[in-house]
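With one protein chain withheld, the remaining protein chains of the complex are depicted in position.
Letters are used for the chains, namely A, B and C, taken in the order the chains are written, and counting of residues starts over at 1 for each.
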């Protein structure tokens, strides 16, 4: 509930037609660079950041993020390091931070322990792409208990019925993946997409975040009015890889209005 | 009959306890060298020479003779060349010449034609190791007709019964192979051999030639009194290979008495 | 089973939301097929005309006598078309794909056997086919890659992660989430999200059904023990299903002991202390993972057993004490392979050789009145590069050097 309220409050600010959520792979290339990149993001108005705790089997991710996960793990980063870093970010910046990871990380950590700590730090939501609600009953119960939003996912393949089912479990916002596939490939916005996002809107009262392949001012402009949050994932990873952390600020600034 | 008479006549000469038959692969290394080697053999008292017409599949021969066959064929020698050479040798030297070859050579040449020509030249016998009498009825008939001796083979594996059967078809002499196997390996003369040669002697009235692995004066001495002819095959081929044609004379001379 | 797709607390379907409908459709199609006796009949017909089913049960007389214990019988899955039990699963899924009207199949492969089997099935059924294979396995099993390509499949080497089976599975899922309408993912073993474990176990049950009948006929009784190697677990669950209701038959799953259970260089999930419960690749089982839940880099001489997870069905049977798990080391496996070749004229795959190794270790404990079955999951020809390498065979090396020089020229 807190997350949804935060989003709605932000959206009410006159200059904000759409919010931005960015994505970070913790430990890639290092926590220092993560820290710098997040600073740039926050300074340039990003409202939400999903921090991915790397996993050795990132099944739903595309090549860029897969490699980022792998290289982060090769640096020796641990889940504990990631938690501590999340705590630090929540304490440092006055925006909304979410953890994104695969279920095994939480499962091995101890699901309730993971919720308890995250709550303590000020984390607002979890995005777990391999945990459908059918498998996540314990998780969803703890999400309620600890008031951390379980972010569920709408896909173009989701039926209206399925969307309604998901809505009954979701909280915070709905993560609408813009197309089939994994992260990191360009999305074509077309009437089919419009139809899909219309279905999403009809199925839930939660704010809609749109992710997968969002990388430019044009994309954000297109989404404005249709969605509530644009999610920038692979685009900033590529940017940091190619131009360094300092390129992130201007990029983010340029995305909106 | 002619061949047997020749052999018996030679054996009656006072200095001859045992005769020598040598072996030549025609065209190996060349007919010129064959000519020279035969001259040396004749000059040094050899009584019989078996001239092998090379065949691409010398199934019953050992490595040395196999290679000699192959290299002879590689020089391009033909069956006609071999026949002409045989004719020349018969005309030149006053000893007994036989053709040794595999059946296919004769078969392709035309069996009767082969007999007719060989008879004309003065060839006294044929040794065809892959033609048992059961398969050689036509051949044996022609041998009678053309009075060329079909030399048949006794082996240590031949039963007494088989020896008698062979005797009923054979003529000239009986070729007793000294041991199992192919040409070219040393034979150990022992009581088992003595027993075998005794069986041979009992089975036929024809003179006995012993071949396979005969290579030294000791061998010939051992055979003297047991057999009528010692057959020198691979030994002279090796000698020519290693020391040249001129070594053959002294070698042959040294074999007897 | 409380919840469908669960075996005790193991299993489940931890799938990305984008595949929800695909799985729903698959579950419905599979349930319909399972309920339709004509489907199973079609499957049996296909397997007896396109493959060589029933596969024989061979009495290993020489080795039985040599070891002086139980009478050893070998279930000959190597005589299947494409050379392994993988064909059973793949041809079954092929019939299901046809029923669903899909036109493209994808698959992961470790040893390459499942890839070859899938490429074969795709050729037979006229499907497009893409095979994902860890780059390291591409190196280990190049001949299989060659044949997959010649069978018309596209083979994509997977360079992420440890570049082995688990990464190929991830990559296949990435394909599937991109292209699911027309595509079926032919999971190669009895793992992954529901309904795969159930489906693969069902198709592989043909092995156990035949084996029970055959051993009863030949030995006149049930076997004392049944041995099967365990990668994902499909050949094991296949034969074990014939004996689950007869507790007097001890079932033994043999995992890859690699360089030894203490070396950390192995792929023993249920027979070592190095695994713990986890959720990955769409299902809940015992994984070889570190304390953070990151999967370990496993090791085995045999690509097909070199996997971090294991069938949830087997994990449940293990937990219930219905299947005993053991590990055979690389060197035990090579010795068993050698003995099987020299004494019986049979060349088991390196994977299968694990089952042989364990059976040979134990046969002497049993009486000559007892029978045991070894499930020979596949044939070893495919492993020539690995086996020749392991033997350090000089003339093979010389041959390869010569061929290499010829091609390099």
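What we mean here is this: contacts are C-beta pairs under 8 Å (C-beta built on N, C-alpha and C of every residue); 3 or more make two chains touch, one makes a residue touch a chain.
Predicted model only: the values in this text are computed from it and were never measured.
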- Touching the missing chain are B, C
- Checked against the full complex, the residue among C:24, C:221 or C:402 that touches the missing chain is C:402
- Item | Residue, one of B:135, B:194, B:218 or B:243, that touches the chain absent here | B:135
- Note on the structure: On chain C, the omitted chain is touched by residues 48-52, 55-59, 62, 76, 79, 81, 83, 119-124, 126, 139, 142-143, 145-147, 149-152, 218, 338, 341-347, 381-382, 384-385, 387-388, 391, 393, 395-397, 399-405, 407-408
- Missing-chain contacts on chain B, rising order, are 55-63, 66-67, 70, 73, 78-79, 102-105, 107-109, 129-132, 134-135, 152-159, 162, 166, 177, 180-182
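Simple rule for what comes next: only the chains that are shown with their structure count from here on.
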- Query: Line, ring, star, complete or other: which describes how these chains touch one another?
  - Reply: other
- Message: With centres defined as the mean C-alpha position, give me the chain A-chain B separation in Å.
- Response: 97
- Query: Using mean CA coordinates as chain centres, what's the chain B-chain C distance in Å?
  - Reply: 65
